[in-house]
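Here the complex is missing a single protein chain, while all its other protein chains stay put.
Showing chain A:
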Amino acid sequence: MAARGHVQDPNDRRLRPIYDYLDNGNNKMAIQQADKLLKKHKDLHCAKVLKAIGLQRTGKQDEAFALAQEVATLEPTDDNSLQALTILYREMHRPELVTKLYEAAVRKVPSSEEYHSHLFMAYARVGEYKKMQQAGMTLYKIVPKNPYYFWSVMSLVMQAISAQDKKLSQTMFLPLAERMVEKMVKEEKIEAEAEVQLYYMILERLGKYVEALEVVRGQLGEKLTSELQSRENKCMSLYKQLERWPECNALSCKLLLKNPDDWQFYMSYFDSLFHLIDQGWEPPSEGEHCSEGEVRSSVAQAIAFVEERLAVEEAKETRPLRGPFLARLELIRRLRARGCPEEQELGEPLELMFQYFIKFGDKPCCISDLKIYLDLLTTDHHVQFINRLMETVPLSEPQDDGVALPGDTRALQRHLCVAQLSRALGLHHALDTTGKLDLIRQLKSHYRHGLQFGKSCLKTELQFSDMYCLLASHVYIDLWAETGDETMLWQCLGLLEEGLSHSSSNAQFKLLLILLFCRMGAFEPVVDLYSSLDAKHVQHDTIGFLLTRYAESLGQFAAASQSCNFSLRFFHSNQKDTSEYIIQAYKYGAFEKIPEFIAFRSRLNRSLHFAQVRTERMLLDLFLEADLSSSLEDNVKSMGLCPEEDDIPWTDMRDNRDLTVLTSWDPADRQLSEEQRSFSLQEELLWLKVRFLTLRLVGTLAVLSHPPTPRNAEKAAENGVVAKPDILRPLLDQLNTTLQNGAQFLERGVQYPFLGPSPTRLAHALASGSCHCQVLAFQLAAYVQELDAAALEETTEVQTQISNSFKSLLIQLKEILNKCKGDLLEVKEGQCKTQPTLLENLVFFVETVCVVHWVSCFCAGVLRPLKASLQKRKKKKKEPISATMVVFSGFQEFTAGLQSLFSEVLDHIKGQETSLTALKLGELTLEEVMPAGEEAFVKLAMDKLRSSYLRSLQELGDLLKKRADVLKSLKI
């Protein structure tokens, strides 16, 4: 901001210190300096605005706004004020005010190029496409520069893209844009590549592919030079749209001859090939095949083409390219899918894949290359295939433990690739328990042996043998899943800890440790692991779920709040950030990026994770951080929660989770399927809905509990008028429906791969009984609301319902509590056993108690004045209204019951803490089950787990104690 050109203007000189203060973050001094200046120069408007910026940045939004409006109403036309106001409005998230500002400015100075251009950008920031179109044209009329004209054209395109009515786009906006460009073409005024790019975009969107092709291949197309192969790529895409398969075919071959390694062109070549065959295409008897040259349209030609490419590679002295070799497998697959016998001419897949391995087996990517084609092998050839590969790997004579080892990193990589391939073929899964344990033994042996090759590796590098360690971990997990034997998980944890100690930046080790610790109920170690991944910005959206899924459910509330905050900060800055770059894209003529940026912004705004962290953050506030001494109403208000409003874009939610971030070499049928992906999203949405409705219901209690003045209460009681909007019931109905849908979903028994998405809390929540208990609590609130609204005499029925609810609530809470009893961690017969479900249930209990607590506060708020007014009437009229006593005494019994539940759960927590602390993990002898070297790492993991459990218990206990204290003061 301080970077200003000339300093001749005395005002600039006067303002300079304020700019400097603001730039250095010294807002207070900036305000003082501005005040000083304003005393001398009352009319120096910019000083006022700068002061307002200072105020805004020190949290005095209202004052800042008032001051800014003082200046804005004067419709300033000086640069300083305008720019300062622009900055201020942006910081206030009020970009629409900037448009007003410059609208006024151009009215006063209609010939200013600068102000018109600012006005255009201001419209761009808020997406006023129609006004942008006009502003662009006005600019062009003032200064006939091409970019202005095309800004206007692009704004038409944006109107087309954003129009609800797609017909309008096709018949009005886009044709108009097309005509505007055509005019420039006719007048030969096209100057820049961006202009041609925009023309292409318009024609493409209009479906005028023939015209687009003419542009790209014609003189205008010569301007498309920045991007590599820009014209070729555009032509290719147009040929596909136009189904001009001969051209597509010929161009693909041409490009492959130039670069036989570019995979996309093999794909387009094969696509075109089979289209041509299906169409029965014949080359013309004379002349060129098509405008792109020679077409290779028969299977024989395709086979020949691929084999020619292969021959070139085989003849090379340097290492051959991978492309042609994989293309051969791809062609076999496609021929086989069509039942073409010619497939055999290319060779036997097993043999070809074997040869591929011989050529490229020492590359880490060999596994990703070959795994796509493993389905070409028949099941009965799997073992044979692996054996053949293994025979070629140079290994030592078997060592004492019977394991033969590689002598260098290339041999290691080859051997590793075979191991990865066997897993991908399902051979690991087919082993029985003994076989799997032996496999683990071998993999570990290879892992540890391989470490010697990486002694000189830097901390930032991976070890050559790391992937053996990961493979062995996967087999441990298989064993655990099959047998339920928890020692497998412990050993897996130990192995990964060992791996991390040798390769401290291996993200895969960390990710799997995170997953395992969470599944075992320990969140504490996850915090450090995740933070060492250094995940930032967009990664909050893609892998933030690793943190937020478990932090809260495992009772680590402080960490949960923090993780939500990280993510929220990212999402909140998105809106402002993206808008700035949409503007930049206009400036630099990167027109194709504008719709892309807008789609990106919307993808982030509609992110599932965003909606989740927003909801959970507010729930956490209500459960934990709410100021219990002030009213629920104040708390809800300070959170900015509006319970009447459903602002989650349910129908168009984007699942941005990176669900394949954990490496997996599992066979295709065990990998995360599209169906499982969509189930996972469905489940997440159901659970989010439960949580969001819970949040809104608690919020509703706040809206309902405006303390009624005694007169109103009496009036309501007399007239029986329902004074408050009934939002509680509809929300409660929705919650009930959602819970039913949730139960139905669970009946399907959807399972996800271990390395894929984790299930939500839904199943546990329903099993623990907490959902239904919370429903009951809200139901109670609804009854109490009814009681409040009706005349006392007519409420016998509702009073009975209230009394019954009090009783059943206590019973249900007690039932949840019973599901928390038991030992989280115990040592039995030299083995460590965990029961993380107990911890999760305890968290459900705590959350439910919090909801019940807010409901109790609401009840007390309603019952207190009722009782008071009743006592008054009793004194006056001396009539006994004994029925109401049921509710009052019921409430007292209820709070007393809650008190004793609190003591019970606190005792339980204390007991757990004592027994966990007393567990002597150090003395556990694990030698019988594992080698001594591994024991230390397993014990390290055990200690982490215990420490984490203790921390969770402590957080839960502290929270309950806080609530228990407040409960004591809850009297009517």
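Operating definition for what follows: a contact is a pair of C-beta atoms (placed from the backbone, for glycine too) under 8 Å apart; a residue touches a chain by one contact, two chains touch by 3 or more; residues count from 1.
By our rule, contacts and distances are computed from a predicted model.
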Listed names "Phospholipid-transporting ATPase", "Dynein axonemal intermediate chain 4", "NADPH:adrenodoxin oxidoreductase, mitochondrial" or "N-alpha-acetyltransferase 20", with the criterion being the UniProt name of the chain not displayed: "N-alpha-acetyltransferase 20"
Candidates A:Leu257, A:Ala337 or A:Cys365 - the one touching the absent chain: A:Cys365
Per the touch definition above, residue among A:Asn26, A:Gln241 or A:Ser505 touching the missing chain: A:Ser505
Contact with the hidden chain (one of A:Ser111, A:Thr460 or A:Ser969): A:Thr460
Of A:Asp408, A:Glu482 or A:Asp577, the one touching the omitted chain in the full complex: A:Asp577
Among A:Val661, A:Leu681, A:Leu940 or A:Leu970, residue touching the chain not depicted: A:Val661
Contact residue for the chain not shown (choose from A:Glu596, A:Glu644 or A:Asp907): A:Glu596
Residue numbers in chain A that touch the chain omitted from display: 225-228, 233, 261-264, 318-323, 326, 330, 360, 363-365, 367-369, 371-372, 459-462, 505, 507, 533-539, 541-543, 573-574, 577-578, 580-581, 584-585, 587-588, 590, 592-593, 596-597, 599-600, 603, 656, 658, 661
